[in-house]
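Read through the structure below, which is laid out as structure tokens, and then see the notes.
Missing here: one protein chain of the complex. Every other protein chain is in place.
In order of appearance the chains are A, B and C, and numbering begins at 1 in each one.
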Amino acid sequence: MILIQAPFLNLQALLDGLMVGSIFALVAYGMALVWGVMNIINVAQGEYVILGGYITFAVYKLGIHPIYGMPFSFLFLFILGYILYRIIVFRVVDKDMFISILATFGISIMIQQFMNMIFGSQVETALTGFGTIFLFDHNITLALVKVFSFVVSIIGAIAVIYFMKISKLGRAIRATAQNARAARILGVDTEKVYAYTYAINAGLCGLAGSLVAMTYTLHPYIGLPYTVRSFMIVIIAGLGNIPGVLASGLGLGALEEFSAYLIGQEFRIGFIFSLLVIILVYRSKKLAKKREYLK
Amino acid sequence: MKKIIVTFISALALLFSYSTLSFAKVVGDKIVLGAAVSLTGKYATNGEHTQRGYDLGAKIINEAGGVKVGGKTYQLEIQYYDDESNAAKAAALAQRLIEQDGVEYMLGPYGSGLTIAIAPVTEKFGVPMVEANGASRALFTKGYKYLFAVLNSADQYLNSAVDLMAEKKKNATVAMAFEQDAFSLDVKLGVMDRVKANGMKVVIDDALPKELNDMTATLQKVKALKPDLLIVSGHSKGAMTGVKQITDLKVDVPMIAMTHCDAAAINKNLGGGGDYVLCAAQWHKSLAYKDSFFGSGKDYAKLFESIYKYDPPYQAAESSAALLVYKEAFERANSFDKDKVRDALAQTDMQTFYGPIKFNAAGQNTSKPMVLFQVQDGKNNVVAPVKWAEAKLIYPIPKWSDR
Amino acid sequence: MKDKKEFTAIIAIIIAGIFLPSLMPVYRVQLSELWIFMVFASTWNIQGGKMGYNTFGNILFFGLGMYICASTQISYAFDLAEWTAAGGVKTFVHTVKQYFIGLPLGLLLAGIIPALIAGFLGSLILGLRGHYFAIGTLGIGIAAGEFATSVSIWGGGQGMTVPVWPKVDGQDLEILGGGMNFFYYLSFVLFIITFFVLRWLFSTRFGLILTAIRDNEDKAEAMGVPTMRYKVSGWVVSAFFMGIAGGIYGNINGYIEPTEVAFAGATFGVYMVLMTILGGKGTLWGPIIGALIFQVFKEFFWTFFLGWQLVALGFLIVIIVTFFPEGIMGWLRNNKPEWFGEVIDHKARLAQVKINTDD
Partner (left out) sequence: MTNILEVKNVSKFFGGVRANEDISLSIKQGSIVALIGPNGSGKTTLFNSIVGTHPIDTGSIKFEGKELSKMLVHEIPPLGLLRTFQQTKIYGQMSCMMNMKISKKVSNNYFKMFDTLPKELDDEAELILSFVGLYEKRNLRAGELSFGQQKLLELAMALMNEPKMLMLDEPTAGINPTLINGIINRLIKINEKYNITLFVIEHNMRVVMNLAEHIFCMAHGKMLADGKPEEIKNDKRVIDAYLGAH
């Protein structure tokens, strides 16, 4: 068992996991937000991420350092999200959540196709030229770009929480999340709140995307893993538990990394989903003792 | 209720009428070849290379006077569908091309998995298919009669890399990571044979998921176990991700071998990160093959670049070659009867810019060797087989600390 | 949708089913697919429509059925491992006898095993409600695909081929006009059986209780209905027919691949939901109409919108779910309630409750 042969790998796996997890966490924030506030599961999440990545990549192609792509990605997706809300999403807000899943699925495959037409189907990546850092005389290797993206996503995450706490819009969003009708009565323009919530979500995805562009590779059709994981993270954290998202995001990342060592990389997604099912069943069985159920 | 039914009867009727006016195998002076390629989905990159290869081939042949059958000259035309890199879709589209569009000569899709999906269909209808991108060995063991592949089977891709390693170092250790798909698993078969034959030891044997975008775990193991040879196969995504993360993590391995490096253009896109990587290729422009349409490989490359603005990967070249094969077969058969054409194809024995093409009983082109090139400061230089080598293999790969 | 109309519709479908392949032979594949899709939608409707439990997991039974059927067909005559082993050197040919014993056997198992699995999984996961159930089933569906990718006996990521239609001295065996027709009629018959079984089920107490569960599960329990038993049984029925559908589809397609053909959640898994919603959830006819419309649309897109077909499809999806969440039948029910045996004379609405205490 390699993890025992090379004990340093455990630490290595942990760190790698945390760094992957941080990006997923950032995406999950958006999802948790939209889910909690509008009761919509946004399946297009992954596509937003990749699109954000392509924006950064486009900037990089102009010969600008990809770091400066981050604001562009964020803004572009923010605007796109706002538009999409005004055109499509608002129609499904108060409908059955299942409807929203399908609607956003429709959006996602459209975006895929458009990305394929605009950016082509080449596998792309944006080079940062950041170096690598070695710890414990070369036993631990960290790509600086990953560390960078880790820091950025953590900052982003904290920024979101802070924003929710202090800003006027943030408070409006929180109020709406707790009780939309009450908020409406108290004069909150929930439509506006929804629109911005969705836009912010898209923006966050965009930001995460530009990190992905720097850290991993881009392809119009690899959005799914991001959707899937952010999904998991939110479920584990439990709805409306914004701070918990960060924890469960990092945790999941680490867990996944270890699973890659223990049961093999090809099982990553399978593992995640089995885990999801097990968690759900376990929780429902526990509630069943109290004669309640997950709802 | 009734209204709805009526609408859809009429809708069906419309589809129906469409099919009737759909063109048959040969219309006027056009020979229609059918192809389902991946314009979207996970193979879209190489699907595009394939399509461009086909288009270029048809263009050149047509400009050179087209195909002469029975004293009359015909133009080649290709009808495409998009299989979305999806096996189910590919099979369905093959059905459609043959049954509804009356196509009687098929070109292959991109990728072994999709070719495997289509082959049973073409067999069923007895429609010849010349395919240029289905390398899986499984294709040539099912006794298909109408399948012809201009390329070497996947199990030969990286064999020479393993042999090179064996020359350099006795009982070397090997680390490998293969995507879980028809092509890569087949490459693996070949590699395993050579590894055994050379008495090497496999220290890492990872399987990569189909939606792979992260190989960190594998590479960290590599760092820990320090194998002599690292083999990665996962289409363009695999090559790109692999090199990218090898660079990020500064993984030092004496020899690295991959597939699809040129499709992913790792020599250009990764700022030197791709240097020293050994790449398996069906074809390389520097090879000294020639034909009367494209001239030499270099000419083909120049032509291709002038149109599509990038260096042709072998996926494009072999696709173009497929059309040369068809032209030649049509003219020898001097008929459009698909069985006559099939027999003519079986007789094929020709020289192309892409290499000699001669099919064995299983419809596999055996007369052409694979080549192995190494990325050397941004250029793909052939290093094996020795007959074609334009540069010396650089071994071991210099440590990152000295790069 | 009362008797006379329904009767004519059924007759129309049966006649169409029998004669279409000879009318437009080139469409046999799409037509077989159409019947299969109708099975998809109709069975999904048991959960998503009748019971109000939106599942993404039914594709699991489809995929299982496909693999089980194929492997039974093969291993009845040959060694499965040898068959799937990549680059196995010898070629396998089924004799007529082997083929026609293996196939029914395969289809049977393809129905039964998934049904059993559904019974087991159901008892675990049907305790979840609302979107948690949807998510849980989604998990099962995708996980299954991922794991199938590494089941080497099934060829793993390489997938496996299905036995070819047997030949008699070089010529395709002529039963019902060869393999294509044979499987066309197989899928047609499957649909007809499914249809009548569901028609009967929905007319029984079972069907009504499912609707009750959708409307108010707590009430049903408070009235002493063991809802779990109903929910699980419902899933078992779906699984049974999905499994057989899978077995047939595998043979039509000729090649089985884990995530794209068998456990194709992203395509079939979504289609079955769309078709049902488009036609109208919770009705017997909705899914069928939905499937018909959807299949026609789909074929149009793939024929006329090459390169844009996904955009078109995505657009269609958005339109369907945002503007017709009730579906066609839902629309009909609101506009022609009498078709559904609901007498809505205005009098009844205005009628006052009167209790005559002098009896």
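Everything that follows uses one rule, which is that a residue touches a chain if its C-beta (ideal position, glycine included) is under 8 Å from a C-beta of that chain, and two chains touch if they have at least 3 such contacts.
The shown structure was predicted, so the numbers you read here are calculated from the model rather than taken from an experiment.
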item: Partner chains on view for the chain not depicted; value: A, C
item: Residue in contact with the excluded chain [from C:Ser123, C:Ser150, C:Asn181 or C:Thr227]; value: C:Thr227
item: Residue among C:Val164, C:Ile209 or C:Ile252 that touches the chain left out of view; value: C:Ile209
item: Residue, one of C:Lys5, C:Lys219 or C:Lys336, that touches the chain absent here; value: C:Lys219
item: Touch list for chain A against the chain that is not drawn; value: 289-292
item: Footprint left on chain C by the chain that the document does not show; value: 201, 203-206, 208-209, 211-212, 214-216, 218-219, 221-227, 229-230, 233, 282, 341-344, 347-349, 351, 353-357
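We adopt the following convention: only the chains that are shown with their structure count from here on.
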item: Inter-centroid spacing, chain C versus chain A (mean Cα positions, whole Å); value: 33
item: Averaged-CA centre spacing for the pair chain B and chain A, given as whole angstrom; value: 35
item: Multi-partner residues of chain C (at least 2 other chains); value: 146, 149-150, 307, 310
item: Residue list for chain A, restricted to those that touch at least two other chains; value: 112-113, 224, 264, 266-267, 269
item: Partner chain C, residues of chain B touching it in the complex; value: 1, 4-5, 8, 11-12, 15-16, 18-19, 39-40, 80-82, 84, 86-89, 91-93, 95-96, 99-100, 113, 116-117, 120-121, 123-124, 136-138, 141-143, 155, 179-182, 184-186, 189, 207, 209-210
item: Chain C to chain B touching residues, read off their complex; value: 1, 5, 9, 12, 24-30, 33, 86-91, 146, 149-150, 156-159, 161, 164-165, 179, 253-255, 257, 259-261, 264, 267, 289, 292-293, 296, 299-300, 302-303, 306-307, 309-310, 328, 332, 339
item: Complex interface listing, chain C residues touching chain A; value: 48, 54, 124-125, 127-132, 134-136, 138-140, 142-143, 145-147, 149-150, 266, 270, 273-274, 277, 307-308, 310-311, 313-318, 320-323, 325
